[in-house]
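Every protein chain of the complex appears in place save one, which is left out.
Let's turn to chain A:
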(Lines give C-alpha, C1' and ligand atoms only; values in the text may rest on other atoms or scores of the structure.)
Protein backbone atom coordinates (compact mmCIF):
# COMPACT_ATOMS: atom_id res chain seq x y z
CA UNK A 1 0.00 0.00 0.00
CA UNK A 2 1.79 3.07 -1.24
CA UNK A 3 1.13 6.46 0.23
CA UNK A 4 1.35 8.83 -2.73
CA UNK A 5 3.78 11.68 -2.18
CA UNK A 6 5.24 10.13 0.96
CA UNK A 7 8.73 9.74 -0.50
CA UNK A 8 11.22 9.91 2.33
CA UNK A 9 8.79 11.50 4.75
CA UNK A 10 7.18 8.22 5.72
CA UNK A 11 8.84 4.88 6.37
CA UNK A 12 6.73 2.62 4.22
CA UNK A 13 7.24 -0.58 6.19
CA UNK A 14 6.30 0.99 9.50
CA UNK A 15 3.27 2.79 8.13
CA UNK A 16 2.24 -0.35 6.30
CA UNK A 17 2.18 -2.14 9.61
CA UNK A 18 -0.32 0.40 10.93
CA UNK A 19 -2.42 0.09 7.80
CA UNK A 20 -2.48 -3.68 8.24
CA UNK A 21 -4.23 -3.17 11.51
CA UNK A 22 -7.26 -1.76 9.73
CA UNK A 23 -10.16 -4.13 9.78
CA UNK A 24 -11.38 -2.93 6.43
CA UNK A 25 -9.34 -1.52 3.57
CA UNK A 26 -12.29 0.63 2.58
CA UNK A 27 -12.84 2.76 5.63
CA UNK A 28 -9.42 2.46 7.34
CA UNK A 29 -11.02 3.43 10.63
CA UNK A 30 -8.22 2.39 12.88
CA UNK A 31 -5.23 3.86 11.07
CA UNK A 32 -7.13 7.03 10.31
CA UNK A 33 -8.02 7.51 13.96
CA UNK A 34 -4.39 6.98 14.95
CA UNK A 35 -3.14 9.41 12.33
CA UNK A 36 -5.69 12.05 13.30
CA UNK A 37 -4.89 11.51 16.97
CA UNK A 38 -1.33 12.18 16.03
CA UNK A 39 -2.29 15.44 14.29
CA UNK A 40 -3.93 16.58 17.50
CA UNK A 41 -1.07 15.41 19.63
CA UNK A 42 1.43 17.19 17.37
CA UNK A 43 -0.52 20.46 17.44
CA UNK A 44 -0.75 20.48 21.20
CA UNK A 45 2.90 19.49 21.55
CA UNK A 46 3.93 22.34 19.25
CA UNK A 47 1.95 24.77 21.42
CA UNK A 48 3.75 23.51 24.50
CA UNK A 49 7.07 23.74 22.68
CA UNK A 50 6.41 27.36 21.80
CA UNK A 51 5.60 28.33 25.36
CA UNK A 52 8.55 26.35 26.75
CA UNK A 53 10.81 28.08 24.25
CA UNK A 54 9.57 31.45 25.49
CA UNK A 55 10.20 30.32 29.05
CA UNK A 56 13.63 28.95 28.00
CA UNK A 57 12.65 25.70 29.67
CA UNK A 58 15.16 23.36 28.03
CA UNK A 59 14.25 20.32 30.10
CA UNK A 60 10.59 20.42 29.13
CA UNK A 61 11.56 21.00 25.50
CA UNK A 62 13.70 17.86 25.56
CA UNK A 63 10.85 15.87 27.09
CA UNK A 64 8.39 17.18 24.52
CA UNK A 65 10.85 16.23 21.76
CA UNK A 66 11.11 12.74 23.14
CA UNK A 67 7.37 12.41 23.49
CA UNK A 68 6.57 13.34 19.92
CA UNK A 69 9.54 11.33 18.69
CA UNK A 70 7.91 8.21 20.11
CA UNK A 71 4.58 8.59 18.36
CA UNK A 72 6.02 9.85 15.07
CA UNK A 73 8.36 6.86 15.04
CA UNK A 74 5.44 4.51 15.59
CA UNK A 75 3.72 5.94 12.54
CA UNK A 76 6.95 5.93 10.54
CA UNK A 77 6.95 9.70 10.08
CA UNK A 78 10.71 9.73 9.72
CA UNK A 79 11.38 13.41 9.16
CA UNK A 80 9.24 14.53 12.07
CA UNK A 81 10.85 11.84 14.18
CA UNK A 82 14.37 13.02 13.34
CA UNK A 83 13.55 16.65 14.05
CA UNK A 84 12.05 15.62 17.39
CA UNK A 85 15.20 13.70 18.23
CA UNK A 86 17.26 16.81 17.57
CA UNK A 87 14.95 18.82 19.82
CA UNK A 88 15.45 16.19 22.49
CA UNK A 89 19.24 16.52 22.20
CA UNK A 90 19.27 20.32 22.07
CA UNK A 91 17.09 20.36 25.15
CA UNK A 92 19.82 18.36 26.86
CA UNK A 93 22.32 20.99 25.68
CA UNK A 94 23.88 18.46 23.33
CA UNK A 95 24.58 18.81 19.62
CA UNK A 96 22.26 17.23 17.09
CA UNK A 97 23.94 13.82 17.37
CA UNK A 98 23.60 13.96 21.12
CA UNK A 99 27.33 13.63 21.68
CA UNK A 100 29.02 17.02 22.15
CA UNK A 101 28.00 19.67 24.70
CA UNK A 102 26.67 23.00 23.54
CA UNK A 103 25.91 26.14 25.52
CA UNK A 104 22.45 27.16 26.63
CA UNK A 105 22.45 30.05 24.14
CA UNK A 106 23.39 27.74 21.29
CA UNK A 107 20.75 25.29 22.40
CA UNK A 108 18.00 27.91 22.43
CA UNK A 109 19.12 29.19 19.05
CA UNK A 110 19.07 25.69 17.55
CA UNK A 111 15.78 24.84 19.25
CA UNK A 112 14.12 27.87 17.75
CA UNK A 113 15.02 26.88 14.21
CA UNK A 114 14.42 23.16 14.78
CA UNK A 115 10.92 23.78 16.14
CA UNK A 116 10.17 25.78 13.02
CA UNK A 117 11.60 22.92 11.01
CA UNK A 118 9.54 20.24 12.75
CA UNK A 119 6.37 22.23 12.19
CA UNK A 120 7.21 22.45 8.53
CA UNK A 121 7.95 18.71 8.33
CA UNK A 122 4.72 18.01 10.11
CA UNK A 123 2.76 20.31 7.78
CA UNK A 124 4.22 18.54 4.75
CA UNK A 125 3.47 15.06 5.96
CA UNK A 126 0.05 16.11 7.22
CA UNK A 127 -0.89 17.18 3.70
CA UNK A 128 0.26 13.85 2.29
CA UNK A 129 -1.66 11.90 4.89
CA UNK A 130 -4.83 13.95 4.57
CA UNK A 131 -4.72 13.36 0.87
CA UNK A 132 -4.23 9.68 1.48
CA UNK A 133 -7.29 9.59 3.70
CA UNK A 134 -9.12 11.61 1.05
CA UNK A 135 -9.68 14.49 3.38
CA UNK A 136 -8.35 17.55 1.75
CA UNK A 137 -10.49 20.04 3.52
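A few notes on this one:
FYI, a residue touches a chain if its C-beta (ideal position, glycine included) is under 8 Å from a C-beta of that chain, and two chains touch if they have at least 3 such contacts; residues count from 1.
In the analysis below, contacts and distances are computed from a predicted model.
You can't see one chain of this complex, but its UniProt record names it "Two-component system protein A", from the set "Dynactin subunit 4", "Beta-adaptin-like protein", "AP-3 complex subunit delta" or "Two-component system protein A". Among A:7, A:37 or A:50, the one in contact with the hidden chain is A:37.
The missing chain lies against chain A, touching residues 11, 13-14, 17-18, 20-21, 30, 33-34, 37-38, 41, 66-67, 69-71, 73-76, 97, 99.
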